[in-house]
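For this depiction, one protein chain was excluded, whereas all remaining protein chains were kept in their positions.
In order of appearance the chains are A and B, and numbering begins at 1 in each one.
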Amino acid sequence: MTTKFTKEHEWAKLEGDTVTVGITDYAAHQLGDVVFVELPAKGSKLQKDKVFGTIESVKTVSDLYSPVTGEVVAVNDNLENNPALVNEEPMGAGWICKVKMANPSEFDQLLSEADYKKICD
Amino acid sequence: MATYIPTTPDELQEMLGAIGVKSIDDLFAEIPPELRLQGELNLPAGMSESEMARKVARLAETNETVDKNVCFLGGGAYDHIIPAVIDHILLRGDFFTAYTPYQPEVSQGTLQCIYEYQSLICGLTGMDQSNASLYEGATANVEAINMATAQTGRSKVLVLQTLNPEYRRVINTLNGALGVEIVTVPFEDGAVDPSRVQELMNDKIAAVVMQYPNFFGSIEDIERISEIAHAAGALSIVSANPIALGLIEAPGKLGADIVTGEGQPLGIPLSFGGPYLGFIAAKKALLRRMPGRIVGRTKDIDGKIGFVLTLQAREQHIRREKASSNICSNQALMALNATIYMSLLGRDGIKEVAYQSFQKAHYMKRELAKVEGVSFPFTGSFFHELVVKIPNARKVLGKMSKKGVFAGIPLDNWFTSLKDCVLIAVTEKRTKDEIDNYCNMLGGFING
Partner (left out) sequence: MAEPLIFDLNKDGRRGYALPALDVPALDPADHIPSRFLRQELPLPSLSELEVVRHFTRLSRLNHSVDIGFYPLGSCTMKYNPKVNENMARLPGFAHIHPQQPEETVQGALEMLKTLEDQLAEVTGMDAMTLQPAAGAHGEMTGLLIMKAYHKKQGNHKTKIMIPDSGHGTNPASCSMVGYEVINIKSDARGSIDIEDLKAKLSPDVAGLMITNPSTLGLFDENIGELASLIHSVDGLLYYDGANLNAIMGWTRPGDMGFDIVHLNLHKTFSTPHGGGGPGAGPVGVKKHLEAFLPNPRVVFDGKKYKLQTKCRESVGPVLGSVGNFLVLVRAFAYIMVNGREGLKNASAYAVLNANYMMARLKKTYHLPYDRFCKHEFVLSGKSLAQYGVKTLDVAKRLLDFGFHAPTIYFPMIVEESMMFEPTETESKGTLDCFMEAMEMIAREAAENPDNLKNAPLKTPVRRLDEATAARKPDINYFQRPE
């Protein structure tokens, strides 16, 4: 299982032909207290690098960019009642959705952890 | 002239010295000379407070007021009784000279009042959430339509022809600018037959916009029309008269998804049209599409209850061009006005204002029926406003106005089919004598 990143601060974890998507520790920290995540609908089609939702904190709002192209096969319903999960465990229980990739080679184009860290510094 | 500037000549010199300039002019030096105003503004010289007050009072006196005359005008603004308490509280500088509550720790008064206002509006309309206010009744529908188009992803709306024609014009201007297609549903017998809505309904329609009671005072079947809207995945938007809701059922109980309205009847002076109060309340699913400010209750770090502006990520100062509404300043003080009114009148009082208005309007209809030449173009149920056909209506209205009675609004202003038809509003403030006198005078002018 590998995890890769986007320059827009999303992470994507590969499991077979599906990736789990969320926002990074860095992004969660920058946003501050997350109060709402606008989740994509299950079954909707996402486009790589296109906005698929938004995430709100008390004083800001950010777009969520899809790391890959594909179909949403699961969304993290827990965020509806408990958006704080994104702050508590952004890379774990705070995941946002799972996407079945249309083109698995896209995953390889994402940033490695080391390259992503460089962006954040 | 009066001055509101406290700085003395000595202080001025000290301040200029501290800045390091010789004169105030130096602080404007960067304005290119060709852009500077040459000479003075072409305005009168200033004057003392008392001179101004006299002049302004003279101007005001040339207007005929609803105090000296008797007002049967409605059409969205109503001459209700206004308790004295309201203005005394509004005149507290702590309320009216405060800004938007950006620092909640020193704005709990304003914030709690808005929370109470939101709750009262929810109680009155039967909805789940209200915002902190909008400009007035017309633009409240514009915002509601924006919510509906965003929620449904559709860009066409049905607007009943019985919605206040001034509101319809504003919708045309503002929603029209964003490319919303507006289809008007015509009325028959003073209200819209739901089957007309059914015929025009399809899966391209974002919402149906209706008024309750409608512009003619009739009680529109918002329940049936909401069902038709919902069956096609459209939203139901109801512009309601808040006082009527003391007698007729809450739109929230009859299927409305968004309730808007003009809050003027809630103790706000007629004021030649403003400032009034736009209210908007909606069902839970629309929470994040609400425009404008919303106040929430929370706790401070010591665990004490307090109030804050909340869900701000919807708003223009955060979302900028992606915001669904641009509203910033709203009508907070008018919302406070309405809050005090609702608190003071209370449940029984609001019911009674509605009940008396209903009774007096129905009494008026019975009396008008006795006047020869008067007829009623519509037959349905109405609340406190009704349409009356009067021969040579405009002429008669003019004569009545000269005798101190504002006798109604001529409807051919907006509806060519309603020549000689007049919209009459009767509130709890009208007395039996005033109504009787109206009918006598009318009879005299029609038949004399």
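Going forward, a contact is a pair of C-beta atoms (placed from the backbone, for glycine too) under 8 Å apart; a residue touches a chain by one contact, two chains touch by 3 or more.
If you're wondering where the values come from, they're calculated on a predicted model, not measured in any experiment.
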| item | value |
| --- | --- |
| Contact with the hidden chain (one of B:Leu200, B:Ala232 or B:Ile318) | B:Ile318 |
| Touch residues of subunit A, complete complex, unshown partner | 33, 35-36, 56-59, 82-84 |
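What we mean here is this: only the chains that are shown with their structure count from here on.
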| item | value |
| --- | --- |
| Approximate Å spacing (C-alpha centroids) for the pair subunit A, subunit B | 44 |
| Touch list for subunit B against partner subunit A, complex | 288, 311-313, 318-319, 322 |
| Of all residues in subunit A, those that touch subunit B in their complex | 35-36, 38, 56-61 |
